[in-house]
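Worksheet for the structure shown next.
A single protein chain has been omitted; all remaining protein chains appear in their positions.
A and B label the chains in the order they appear, each numbered from 1.
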Amino acid sequence: MVPKKDVLLEVKDLRIEGYSDEQWIEIVHGVDLTLHKGEVLGLIGESGAGKSTIGLAAMGFARDGCRISGGSIEFDGMELTTTPEGDLRALRGSRIAYVAQSAAASFNPAHRIIDQHTEAPIQYRIQKRVEAQEDAMELYHRLRLPNPDEIGFRYPHQVSGGQLQRAMTAMAMACRPDLIIFDEPTTALDVTTQIEVLAAIRDIVDQFNTAAIYITHDLAVVAQMADTIKVLLKGEEVEEAPTEQMLDAPSEDYTKSLWAVRSFKRPQKERPTEAGSIPIVSVKNVDAAYGKIKVLDDVSFDIYPGMTVAVVGESGSGKSTTARCITGLLPPTKGEIQFNGESLPPRYQDRTKDQLRQAQMIYQMADTALNPKIKISEIIGRPAQFYRGVRGAELKNRVDELLDLIELDPAKFYNRYPPELSGGQKQRVGIARALAADPSFIICDEVTSALDQLVAEGILKLLDKLQEDFNLAYMFITHDLATVRSIADEVVVMQRGKVVEQGAKDEMFTPPHHPYTDLLLSSVPEMDPNWLTTLLEERGTDSIGEAANV
Amino acid sequence: MGDILQLVLKRLGLGVVTLLVISILIFFAVELLPGDIAQAVLGQAATPETVAALREKMGLDQPAILRYFQWLGGALTGDFGVSLISGERVSEAISGRFINTLFLATYAAVIAVPISIILGVIVALLRNTLFDRVANVVTLTSISSPEFFLGYILILYLAVKTNYFPAIASLSTDMSFGELLHRTFLPALTLVLVVTAHMMRMTRAAIINLLASPYIEMARLKGVPPWKVIVKHALPNAWAPIINVVALNLAYLITGVVLVEVVFVYPGVGQLLVDAVSKRDFPIVQACCLIFAATFILLNLAADVGSILTNPRLRHPK
């Protein structure tokens, strides 16, 4: 073990309370944490685990509406819970630094990047302005930012998200702190950008031997970054172990369940081969535009009954726009959508009730997909009532039947409102609403990405079962390749409004690929702690610089 | 810079169009008058001859469109026609009074703007303390009180009972500036009370809104001292909301001024307008309305242009 004298941060029995509904409620229940000099600790947990709150507490900081209510936080011999605010402030930025999730929002739009960078070193009289600026450029070099001598003199909104995130890491490094808190620094980025930022962060932390707390919900990411991993659940520690050990042999059931999630996989189905079988949905040479900006360019693919087609791509690739074209929310400027071989009117307003009924949609954010002021029974019952004219006792039976299908107890949920439900339950209600219309085709728009992994797994299994029972066709929009692996039959890869590659899933996951598919596939972090290192070696360091300049 | 110029020009164009629409509204509203305008002005007792004479004087035999353009052209050169009651030129009746009104509004603004912005920032920093709650109650009370209520209270306590200030703000040409400030203090104070409360609340809301931004948290996590967080990180982004708050309240002063002028018998445009409305002296009503509306629109325009010019995202385009 590392000798005691190297301990940098020691948190004992940390308790934090949050203010809601007129009272203080404990949200972190006695967490211990020890961090040695130069060590990287990964804090991992689902939403609501209290990761960020703990990370900020390590700086002696509590957000408005939160307070540290108990325990001790000892940083290099200083007890932070009793240190006066002025002395705490002197630590922040100089010895402990913070990297926020959204760099775009966390840089002040009114000042140039480099002026925000040099603010702390100048304030702490570590460097003069000119020196600090030179140092900033040096750090930009090391973080492989494009045009490192010039980029700092731009304003934040003039620089891309991935670059800003690296600039913020450089800013955190400005005073060469002993400890940096990384609060989900890559969550808002696309996978291909994420790689560059991860590599840059890891390099710089290594070079300066800085200790770090790396907060994330993504196991594969934390595996690349951390020496030790601590798993949190609802403000309590589940277990802590060195990364290798944690990945190979987790001891707690909860951790095992997190690891096991990615195991669900169902066999791939093949397209019907008999003559005369037609696709249920056929997208034919569709172009679409928002105003004058063209967002879809000659997109074509088919979806056959009972099959799942996954549409993958990064943000801005046009996958959601394609869905909007199919549903009729955004009429295509060219091309057409066919349903069962018949051409659909481009605008949903012009489609018949039956055409609308046949294609349903399940949304990413179950929170905004269900009207919070309408009872579950009405949300699920309305399509049946609207399309089929089902009323009275018959309607109640239908709702009960649907609730059974989505594995929610009708007696308990019939009269409840969406805000009383958990995320997974809401998503199930969303599925039931789609089923209530007796559709033959459902668009699933990132249905699992807002959910915690265990819950997401349940939703995927449910969707799979329903597909078997009702011979449903799914169009699965996702950026998560693990989801694609587990549920898709066919894959469509999109980039900048174009389909770059499509085909059966197994083919798509075996080389050779289109270069973009290759980039996309290889950029998805894997649970192997050496994955990032291996990948960077394979690509050669230069490719990162190139990718960054795209 | 091209973007900014374009935005500003667009906003200016919109302002001009709005002003035109308003002028049409003001002019043709009078045309909506049921029956004959001359008859309505003179009342039922008027002889046909006097009605005919008035019709001639108002140029009613010409089509309305033509009269509108004549009126608008006149208005642009400062000629608003002739009063129907006194026969005086409208421009002469207004010009002196307009300066008085402007003086009163400026007097109030000079006191109110700095006080309320400073107080607003302080209250925002002390949010959720007892001081903040007391300030909330006091400003709400002040906003809710009609101008004439505040005005009469001030008259009662600062003029009638104590004789510190005159109750009636009569002006004469040979007054010294100090004398002028003293005589018009009570009407100005009334306006200050109402406007300060509004401005304080809005400044508070704008600052609090801003303090919730992630970049303010980032600044605090960088160890920036609180005063510097406000001055260096919050203020540069707060100009747009503050400019808007100020403009909106200066515009509000215009409305408040009418009631206050009546309470203190102050010789301004507001008084003139109220008299003209009860006498149905349309040329004066139209002129006053156009002037008030134009000032209002100009202030809003200035605020919008101000926020465009201070927006860092627009000042430094990609």
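The criterion applied here is as follows: a contact is a pair of C-beta atoms (placed from the backbone, for glycine too) under 8 Å apart; a residue touches a chain by one contact, two chains touch by 3 or more.
As a convention for this text, contacts and distances are computed from a predicted model.
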*Identify the UniProt protein name of the omitted chain, choosing among "MaoC family dehydratase N-terminal domain-containing protein", "3-oxoacid CoA-transferase subunit B", "Putative D,D-dipeptide transport system permease protein DdpC" or "Cytochrome bo(3) ubiquinol oxidase subunit 3".*
"Putative D,D-dipeptide transport system permease protein DdpC"
*Out of B:L186, B:V262 or B:I308, which is the one that touches the chain we can't see?*
B:V262
*List the residues of subunit B that touch the chain left out of this view.*
18, 21-22, 25-26, 29-30, 32-33, 127-131, 134, 136-137, 140-141, 143-149, 152-153, 155-156, 160-161, 167, 208, 212, 251-252, 254-255, 258-259, 262, 273-274, 276-278, 280, 282, 285-286, 288-289, 292-293, 296-297, 300
*Just the residue numbers, please: which parts of subunit A touch the chain that's not shown?*
19-20, 22, 64-65, 327-329, 348, 351, 353, 356, 361, 363, 365, 368-374, 382-383, 386-387, 433, 437
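Operating definition for what follows: only the chains that are shown with their structure count from here on.
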*Approximately how many whole Å separate the CA-defined centres of subunit A and subunit B?*
50
*Which bits of subunit A are touching subunit B when the two form their complex?*
56, 59, 61, 63, 89-94, 97-98, 100, 102, 105-111, 119-120, 123-124, 154-155, 157-158, 171
*Spell out the part of subunit B that touches subunit A in their complex, as residue ranges.*
213-215, 217-225, 232-233, 236-237, 312-313, 316, 318
